[in-house]
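Just one protein chain is left out here, and the rest sit where they should.
Here is chain A:
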Amino acid sequence: MKVLIDQDRCCGAGSCVLAAPEVFDQREEDGIVALLDPTPDESQRALVDDAVSRCPAAAISVVE
């Protein structure tokens, strides 16, 4: 799975970091999402799906 983020949409809510801390982080300066791992292991799928669903800015998507 490949995780895509749209930093323009991100509002820095940090919900993704709470949902999947091994995949997402926030930039120090402005809190905008940063990808720690663009191709996470399959074991992270449930957490990443949760992050996609929780992100209030619809800034995260997953492609296979």
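Definition applied: a residue touches a chain if its C-beta (ideal position, glycine included) is under 8 Å from a C-beta of that chain, and two chains touch if they have at least 3 such contacts; residues count from 1.
In the analysis below, contacts and distances are computed from a predicted model.
Visitor: Report the protein name recorded by UniProt for the chain absent from the figure; options are "Electron transfer flavoprotein subunit beta", "NADPH-dependent 2,4-dienoyl-CoA reductase/sulfur reductase-like enzyme", "Flagellar basal-body rod protein FlgC" or "Raffinose/stachyose/melibiose transport system permease protein".
Guide: "NADPH-dependent 2,4-dienoyl-CoA reductase/sulfur reductase-like enzyme"
Visitor: Quickly run down the residues of chain A that touch the omitted chain.
Guide: Residues of chain A in touch with the missing chain: 9, 11-15, 17, 26-32, 49, 53-58, 61.
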